[in-house]
Structure formats: C-alpha cells, structure tokens
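Missing here: one protein chain of the complex. Every other protein chain is in place.
Chain IDs A, B and C follow the sequence of writing; residue 1 opens each chain.
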Amino acid sequence: MELIFEISKPGRSATDISKSDVPVINIDDAIGKKYLRNELDLPEVAEIDLIRHYTNLSRRNFGVDLGFYPLGSCTMKYNPKVNENVAALPGFTGLHPYVDADFAQGNLQLIYEMQKYLCGIFGMAEFTLQPAAGAHGELTGVMMIKKYFEKKGLKRRVILIPDAAHGTNPASSALCGFEVMELRSNSEGGVDIEHLKSLMTEDVAALMLTNPNTLGLFERNIEQVAQIIHDQGGLLYGDGANANAFMGKTRPGDLGFDVIQLNLHKTFSTPHGGGGPGSGPVGVSKALMDFLPVPRIVKTGDNYSWSEKFPDTIGRVRSFYGNFNVIVKAYTYIRSLGAEGLKRATEMAVLNANYVKERLKPYYDLPYDRGCMHECVFSGKRQVAENGVHTTDIAKRLIDYGYHPPTIYFPLIVPEAMMVEPTETESKETLDTFCEAMIAIAREAKENPDGVKNAPQTTPVTRLDEVLAARKPDVCWKKP
Amino acid sequence: MELIFEISKPGRSATDISKSDVPVINIDDAIGKKYLRNELDLPEVAEIDLIRHYTNLSRRNFGVDLGFYPLGSCTMKYNPKVNENVAALPGFTGLHPYVDADFAQGNLQLIYEMQKYLCGIFGMAEFTLQPAAGAHGELTGVMMIKKYFEKKGLKRRVILIPDAAHGTNPASSALCGFEVMELRSNSEGGVDIEHLKSLMTEDVAALMLTNPNTLGLFERNIEQVAQIIHDQGGLLYGDGANANAFMGKTRPGDLGFDVIQLNLHKTFSTPHGGGGPGSGPVGVSKALMDFLPVPRIVKTGDNYSWSEKFPDTIGRVRSFYGNFNVIVKAYTYIRSLGAEGLKRATEMAVLNANYVKERLKPYYDLPYDRGCMHECVFSGKRQVAENGVHTTDIAKRLIDYGYHPPTIYFPLIVPEAMMVEPTETESKETLDTFCEAMIAIAREAKENPDGVKNAPQTTPVTRLDEVLAARKPDVCWKKP
Amino acid sequence: MDYCPHTQDDIKQMQAAIGVAGIDELFADIPQKFRLKQIPDIPSALSEQETVSVMSDLARKNRLPRFSMTGAGAYHHFIPAVVGHIVGRTEFYSAYTPYQAEISQGLLQAIYEYQTMIARLTGTEIANASMYDGASAMTEAAILCAKMSGKTKIIAARSVHPEYRQVLQTYCRANGYTVVELAYDPSGQIDLNALQNELDDQVAAVLVQSPNFFGIIEDISSVADAAHKKGALLVAGFTDSTSLGILRPAGAAGADFVVGEGQSFGNPLNYGGPYLGIFAAREKFMRRIPGRLVGATEDKLGRRGFVLTLQTREQHIRREKATSNICSNEALCALAAGVYLAALGKNLRKLAELNIYKTQYLKNKLLELAGWREVFSAPVYNEFVLSCPDAKKVNEKLKNVGIIGGYELQKDYPELKNSLLFCATEMISKNDMDIVTEIIK
Partner (left out) sequence: MDYCPHTQDDIKQMQAAIGVAGIDELFADIPQKFRLKQIPDIPSALSEQETVSVMSDLARKNRLPRFSMTGAGAYHHFIPAVVGHIVGRTEFYSAYTPYQAEISQGLLQAIYEYQTMIARLTGTEIANASMYDGASAMTEAAILCAKMSGKTKIIAARSVHPEYRQVLQTYCRANGYTVVELAYDPSGQIDLNALQNELDDQVAAVLVQSPNFFGIIEDISSVADAAHKKGALLVAGFTDSTSLGILRPAGAAGADFVVGEGQSFGNPLNYGGPYLGIFAAREKFMRRIPGRLVGATEDKLGRRGFVLTLQTREQHIRREKATSNICSNEALCALAAGVYLAALGKNLRKLAELNIYKTQYLKNKLLELAGWREVFSAPVYNEFVLSCPDAKKVNEKLKNVGIIGGYELQKDYPELKNSLLFCATEMISKNDMDIVTEIIK
C-alpha cells in the first residue's frame, strides 16, 4: 500500500481550523522570526483519503477480535466491548489531570477502589496505579526495594533473576543500578534451590520471581524459596504478568512476595492497542508502603484527594496519575466479573492451557512434562532436527491457517520455544481447530518442509527481510 | 464462512440479563400457558464468537470507506465522520417519540430548520420529512397529487412516466391506484415533446420527471414541458434522487415542479447502511401545502410543537416523525457546508462525471454524447457484439481491480447500460485509476474475453448462481 | 468544511480534458433564467469544531428524562455494547444494497441470518430484510392481501396501534380499499362476535396486534380460525418485539403474515426513527411479498454464497407491476436487530420475563393509589391500562420532575377518559417505580 505521504497533494486537508473570533496579530512580530519554522512537511490528504488509507491499513492487521491469538505471556484474552463504551464516557475522558479534586471525585473513587480491589485479589497491603506498563511497574518496584535498604543503611548491589525470566526483569534491575545475577532453573523447570542458596548472600537485595514462571509452571517450592530470601533479609519480588494463572486461586501476598507488579492490560482485559497503552500497578507489603511513589490517594470521610506528603517516597515515576483510562476498563472488568468470575477466568485459562498441552504433546517436544498453569511451552527441536523446519517457519505457517502465532524463542532456556497461552475466553472448538492446524503443520514439516519454510502465502506480503531492515535501517521515509 | 447458527452451542450467550429487583411471579399463571411459546430457537454464542463472526463478515463487505463506489443513481459520496459523531449524541438518540414537546425542543428546532433549509435549496413552499426513503416520498407525493384533484372534484387516472425513469416511479404510482403511461425519450435522451403533447390530456394527473434524468442529462426543454403539463391542469412531479446534480445551481420550484421528493441519504450524505435507512422528504408548492401528511411541526414564538390539525391532509404515512436520526446527519451536512459548500459539491460532482465520460468515451459506447450532469451512462453493446463480453462481466471484472461496479442494466432504454456516478468526493487520482481499469478491461475484453467472463477471482466466492437461488429459494436456514 | 478533494490544479486539468473553459459551461443545459445565484436562508459554513459545538448545543436543548413509563410503539431497552460495535463497522454502514453479491457477502449473510431468526421468532417460514417501520409493514401486508384476493375490505382491530391504523387508512384511501374497525371487548381483546359479524366474502384481511396497543395478549388462534373460515387472511402484528421471546408466535397460531416494529431489537429510541418493519409470512407468499430477500446459493466451485433473490417481485424489474415500491429499506437497523438477537439468544426469554415482573410490580404499585383502577382484564406483556382521577395532572406532576408518565389514551380512544397506558421494561428500577407513587399521591 502507498504511504500517506505518497497520496498527499498540496492544498488538501482532512479537517479545517475555525476562523479566529479574536483579533488576528502578526505572528512574526509577536514571536520573532528566528523562533518560527518556515516549512511544515506533513501529509495533505482529504478526509476520504485519510479514512480509506487507515481503514485499509487496519484490514492488513490481525487482532484478537478476528481470531485466536495465543501469544504466550501476553494474555491476549478477548476484551469486553462494554468496557470500551463506559471508558469512553465524557465524564472519564474529559477531565484535565490538574482539576481541583471537587471536579474529579468519580475518578478518585474509582482509583481508590481499584487499589482496594487489587489488594484483596493479591493479598498486598497497598497498591500504586501510576506505572504505565509492566516494565514500568518493575522499575518502580525495584526502586522501592533499593530505597528499603537505603533506609536501613544497607547497600545491597545484587538482584537475582531466573534464567527463564522475561527480559524486562533484568533490564529494569539494571536501569535501577543493580547488578543482575542469573539463577538456574532445575530439571522440573522450577528454581534450582541449591543454586539459589549458593547465590543468596547479604549482598542480594531481592529475587525477582515470576510465578508461575515463563514456562507456565508454578513454583512448588515457593515457600522454601521465600524462606531462603527472607532469612538473608532479602525481598521477594513478583512479576505479576502471569496473574491470569492464579487470580482467585492464591495470593502472592500469602505466598511471601513483598512486591509485585501487575499488567492490567493482560490479566484485567484491556485492549493491547497494538503495543500499548498498558498499565502496571505495583503492590507492596506493609514493610514497603512508605516508599510508594507519589502522589497517593487519600480518603477523608467520603472525600478523595491526592497527597504528596510521604517523606520516604521514591518520588514520582510518571507525570500525573498513570494510564487512567486503561484503569477504568480494568475496574469495569473487575466489577462485572466479581470474585467468582475472576476465579472462573483463571480456572478456564488453566484448563485451556492444559488441554492444548495434552493435545499437542505427541507432535511437539514438551521440555517440561507436568501440569502447566495458564500457558504451555513447546520446543520445535524435533522439527529442526528431523526436517530442518524451525519454529519461525511453524509460526509463519500458522498464519496461513488463520491464527496469530504463539510467542516464539522465549523463554530463552527452551530451544526453538513455542509459548502458547490460549486464555480463558477461547472455546474448546477454537482450541481444537488450532490444535488440528498445529498437528497438520507437524505433518507438513515432514512431508513438505519447503512449503512450511515458504509460509506465509496468504498475507499481503510474504516473509520480510529483517536482516536487510537492520543492516540498512530505513525508519523515516524520504522523498525519492 | 459458517453461519451464526452453525457456531451456536447450548448454554452460551453474549450478554446476560439482570436479576430481578422486583418479586418474581409465575408466568404460566400470570399469562396462561396457551399464550406462551415453548421453544426459542435462537443462536447461542459467547461475546467473543459474536464479535469475531460479525467482524469477519464485515471484512467480506465493500463500502465507500474502502474504495471507489460509482454506483449510478445512488450517489455514494463519502459521508463525513463528524456527522456520525454528532448524530450519536445521547440528546439525539435518547428521546422517545411521545415525550412532551418540552423535552424535545432541540429535535423540533432541528426538524423545523431542516424543512426551512430544504425549501431554500429547492425553491419549494413547504417540506415534510416523514417519508422513510425516496420511494416512500414518491408515494407520499403522488398521494398528495391524488388528493389535490379529489379536492377539485376531479378524478384523473393517469400518471405519465418517461421510459428512462427509475422503477420506483411507476411502482409508487401504481401503489396509489394510478394508471401509468410511458413517455418516450427523444434522440437526445430528453422528453419527446410531441409524444408528451399527444399523451397529455385532462385525464393525466401528473408527469413524474427525473431531472436530470437517469441518463444524467438535464431536460433542456423543461420550461416547455412544465408548460404543457400545467396548461392541461396537470402537475409536475420531480424525482429529486438526482439533486446532487443541481443543488445550488437551480431550483425545481423555479423550474415549475409542483412536488419533489429528495433522497437525503444520497444528496445530503448520510451513510447508506447497506440498503438503508434513508430519508425521503417531500417538498410542495403552495397549491399542495394543505395536503401534506401529519403531524406537521408548528413554531409559536420560540416554541416548537407537533400539530395534526390540518383537515385536508392525506393523513399519516409513517409512525412517528420519519427517520429522525438520519435527518440529524443531513442537517449537520448542510450546516457544515453552507450555501457555498453545497454548490461546490454539485459543481465537483458534475465535473467528475464529465471527466469520466470524456476519458472513457473512446472505449465504450456513449449512447447520448452530450454534456452530462452528475453521472454518465455507457453501453456495453460494442463489447457484446465484438467479444461476447457483457456488462455483467465488465462489472465483475472491475471488482478484481478493487472497485465497486457502476449501476448496470439501468436505465432500461440503454442496452447493456453502465451508469457511472463518481460523486464530488472523489479525487482526480481516483477517477484516473478507475478509468485506466475500465480501459484495461476494454482491452481484456478483446484479448482475453474468458478472463473477463470468469471474474471476479479476488473475492471470497466467485460468481454466484442467481438462477439456482431463484429456482430453489433458500431464504431461511434449516438445520440439516 | 468541504469534502471535495479537488485542488485548483485538478480542476484546471479536468476542465481541459473535458474541453470547457469553466465550471459554468458544464451547466449550460440549465436555461439562463433558471440559474441560481445563491441558496437563500442557509447559515454560513462551519468548521468541524464549530459543527460539533453547534450540534452539541442543539442536542442539549433536548431534556433527557430520568426515566420513562411510555412505550406505545417505541420501547426503551438495554442495548448490548456489541451491537454498536458491529453496526459501527464501516464496511457495513458505508455500503449500499448488496447488488454485487461477490463483494457483499458479509451483509448478505448477516441478513440471511436475520431472516432466519425472524422467521423462527414469528413462527413463520420466511421474512424479508425489513420494511420502513411497523406501520408500513402492517399496511403493506394488508394491501398485499387485497391485491392477491381482489377483495377490497380490510378489518382492523381498534386495539391496533392508532398510528398504524392511520397509515393503513392513508394507503387504503389512495387505493379505494375500505377499512372497517373492530371493537375490543371488556377484557381488552378483540370482540370475536363483532368479528364474526364483520366477516364477509369481501374481506381480504383481518389485522390484529398481540400484544395489542393496550398491552393485551390476543387469542390469535381463534381470530385466525374465524378469518380463515371466511376466506380472509390474518395479518398479526405485535407492539414490543421482545414479547416474541416468550409469547406463542402468531405464525404458530395460524397467522398468514406476522408484522411489526423491530426497534426493540437493538435500535435506540432516536425520537421515532430509523426503526425497522419486521415482515414475516407463510412460505406460499414468498413470490409476492414486498422488500429484499436474501437467498443462499453456490458459486462456480460449489461454495455457499448469498445473493438478493426473487427480484422479479421488485420495482426495478417489475416497475408498476411490482408487489411494492420499496427500494431503500432499513438494512442497518435489521443488522442491529440480528446482532441483538444473536447476542441475547435464549436470554431473550429471560428478558421478556423480567419485563413481565417489572410490569406487574408497577401495576400493583399504581393500583395502591386512590381512585386508580384496571381498565381491562386479559393478560398483558409489558404494558397495561389504568384509569385514574386525572390523567393529565398525573403526567404533569411526573413531567415536572423529569419523568415520562403514561400514554394518554383519550386522544385516540375518546371512550377511555383519564386512562393511561403504562410500560415497564428492564430499564426501570424498583426504586424508580417506588418514587413514582410518591410523586403522584
């Protein structure tokens, strides 16, 4: 398709500017020529051009509303439409963040109650909704951990992170000045307790644990793990991106986690928007409450307001109050499902993942053959060894079958990984047809490997040259 | 794609019903078993199934927002998005038609002003906005004509209709008990004056004229035509479906029309909704005002209200007040364009049509080679004669080029007709690429006629068997 | 704002290609004396931002009621979010009639599904893809009966929506058909004896509604038997289409045509429109019914596909011999109805039950008021008629606090003085209803 710049034509515009109802002044004089720009090289298109351009672009994009999207670790559940509608109410979209609290009591109540709900669901003492995404939440959590030790006059330099962890975990730790030490997984895909003991010293601030981990496996020894960390005065950080695996069934707070971040856009069903916006609330135990970022919401009587009067806070991590409108959708989700509904969501998510695991086990290697939680991870090793067909090829071939591929090549500890997270909103019929496609592809890999390697064929473009893209980066269009 | 019934599964539902906040009673007793149904055979699908089903269906449908849609006589112009937004304001969508006028002053003012605007644009004395579509407007107009003569104690049985007229014209006349006589077109595609004179008697109630007619040609002798009709005490009815050809340039009222109906969804840019809703206001001259349908809106001071006190009215033609929300969009369109904008729309519509006519003339027969108004009509005669390629084939082939075909086989007086109405919202670039496609198809018809006859090939289904559909009608799905 | 993409350059080039020196030459066929200089009486153009504020001000001139107890042919029901998201798909709403089937499969299939749902709901075999509204659906059914039978007399129950009967009158007058109105009995149902007396061999059709305008459920099968005995056809309507979720469908009770207003299925009140006319019939009338029909067929490879079918019924083929003049219809409203029905599924019955519960509660509440009495005795769905000391005053009181009261029947039924037609749907809460009696007393 042509670029918006390529269909641009001087003199066109898709919207217009009102005539001024106040005196027009000479801008050159008022502001000074040297401060003004002389060109403005933006596309010029009529409204019809704009609508056709972007509408046709949208038709070249796959979303969960079109079909199954088992992108592991991303919880691509179906997002209810009613949430979109209520979040679009002018009362929620129309307020400036600096309006006096009197104007925003509805918003403030929503934020306050959302924090309360999350505390109840996850067993934490307090939550902040400020972080804009999961990784932002991780950073916020790690900063609080740092502050916690500073307050104690201690300087701990290290954070332990399992080899299976998501890339944001080490990245967030590093961005906070910590040194990252990698913790091995054991043969069961869990924490290698002995290795943990050997690494856990007075210099370790925290273990950043994802439970269930990115293999979709629940840490059976969680109690012991927490013990080991806490015995050395360390803190246990929980990456809650996988909360869809346990919400309503167990609580990180009860498991011994001191800090967790959530990904509202995953567990609490807000549309992923093609990469965002998300929201990454952070929950903490009593011991860390004082370090929460400001502003925090306070309720006095029936009145809600913001306060910055928390001397030990790590400070501010984002302008204003976070991705409020995303939080509205997550709040709506919690209200409509209620306690029972949230629990059922988890149960069906885990049921779906185990069903897919069992159905595909005969056809693809399953590195850790045990009950999984909300997702399961296969390896394409066999297909590579026997047919030279790689996980990428399998993923691309799935596209021709009408599915979005799973997450691939993650977690890193599984060679040729395929990480399948069906989520609870998918029906048995959908899982069955997906599994049949995966099985058919396993057969194709044997019988017609080239066919698989040349996939996809049903898309507007075939496989794209990523090497070229990185070698000769073209990230900004230039008029030929 | 599967039918919604085929993906249905007992126990699923895409929405739920609130628990009752009032006492639950026994329905069998309250209403009586014999009045109750025992089965309810509707699809049962989850919200995710529903959204995917209909969203994927939508992706198998072509709308003007996706591309060029030159469906002659239907004025498929681009409909501004802002009109959709304002028409969706709760103030416009939320009122019950029977609320006291005090609640609806905004709606009433809008209707009142809309009538005023239409009177100004078309030079009529008064308008009714009640008819739900153009054909409904025709019927309403013809009913008024009937009443007009009854009032005079005359019983005129005949309505004259040109052979080029749209099918709704004779159908509406017949539905009103009139006898239809067909008026020949002359060699210029206009009214055959001699034939008109010979038909015009004391028994003729009216001539139903479309001007410009369905050939896109303006009736040069309009003054004389009106004269002939009026001299015999007849009335001149104008089918205003083609108002996009003259709005702002001339007015039916000035041309001698006594009654006209409009198609707001065409000229005044409301989305066609896949076949409706539309809106077919009817404008009349002073002489016919008393016969307008009720209720009519009356303004007293700054207050608006409905009145039925019009003794000579033909009565009511629709429940409530017509397709109000469609009228909101049309009103918005008029307000944003203003007098100048409406005129420019007409000018660009006519410019576009003449441009297409000139570019395609060498490749397709043009039965009436003169300046056209908002649309032009070609004939596929040559392609049939030389290559056995029919207009249907050309139309289907256009689909492969990414265009919606023109209106075909209408008007009936043009063999193998192709009726192209570009509308003013299309750019020169779009017309050029369309014309190049038409030219390419003319070449294909010569060089590879079978390729054209086998079109379309880019669609989810190839050409469908319409004969089978009519011979063994299956208009309601039955479980196999 | 102006939606023409033409630049000055474009215009010049196009004029050159056409061979004209200026735009006005294109309008040469318009006699000089009739050329318009400037459209009168239209405010000047607005920017998009100005358009929004002008229209918002106008919308704000309306007052949205706190809640309403008026139905009377248009009903306030909850619309699931999915409906708006689907009818908001531009591929649907920016398309026109699916004449070109291959690029219109989405709409064609959706309408085929709608036709099937409606046929099932109404207990008939076929349904078209919408008439203008309930009134025109019923009227065209009546006209069709007359055309098919050659008879000129139509019997319409007085308990049929007054506006529907007015529209019927308008059409019949123009066609020289006579409409005889049929009384209701003290129960609120139609007077079967009166019907017997009116029925003669000139009667083309009998028109009833169930629930009727008073909310009363009619005994359709008895009416059907009576009509059929005399060779008349039965056109059975309904008021609130959600009643189809729980009431025995007229089709199953012997009606030849089942027609009515479909607004309740996912379409907002919109101050009266656009709505959609539901038109369902027995299979034998398939080639005579008005309106669009979508049929299933096959493509060259034997794949299922959908097309507009039996078009020889229609005006663009048959012209004055067509069974109707309808062309544009209410397709998008029908799509909304289809999505609504697919969303509720069997829950449509639950919804109907909830409406009945609320209705009972409101009725009992109001009957606690001094001087309020039930006017009819037969069972109702979600509307009912009560008489009270001063109907006008009641509505006035409610209006002053932003509540829409009952529909005042006196204007259409002089004999029903101080009688109000109330409606209770799922949109009215117990709390609302409790307030009402407080305000009235």
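The criterion applied here is as follows: a residue touches a chain if its C-beta (ideal position, glycine included) is under 8 Å from a C-beta of that chain, and two chains touch if they have at least 3 such contacts.
The shown structure was predicted, so the numbers you read here are calculated from the model rather than taken from an experiment.
Counted over the whole complex, the shown chains touched by the missing one are A, B, C. Remark: the omitted chain is touched by one listed residue; of A:206, A:255 or A:452 this is A:255. For the chain left out of this panel, the touching residue among B:19, B:309 or B:478 is B:19.
Considering the whole complex, the residue from A:286, A:299 or A:428 that touches the absent chain is A:428. Screening A:124, A:337, A:389 or A:413 against the full complex identifies A:337 as the residue touching the chain left out. Where chain B meets the chain that is not shown, the touching residues are 9-12, 15-19, 46-49, 51, 55, 80-82, 84-85.
On the side of chain C, touch with the chain left out of the figure occurs at residues 48-49, 52, 78, 80-81, 85, 88, 90, 426.
Heads up, the rule we're going with is that only the chains that are shown with their structure count from here on.
With every chain reduced to the mean of its CA atoms, the largest distance from chain C is reached by A. Chain A and chain B have centres, each the mean of its CA atoms, that are 48 Å apart.
Our note on geometry: chain B versus chain C, Cα centroid distance of 19 Å, whole angstroms.
In chain C, the positions touching at least two other chains are 1-5, 47-48, 80, 82, 85, 90. Residue positions of chain B touching 2 or more other chains, listed in rising order: 47, 51, 55-56, 59, 65-66, 78, 80, 425-427.
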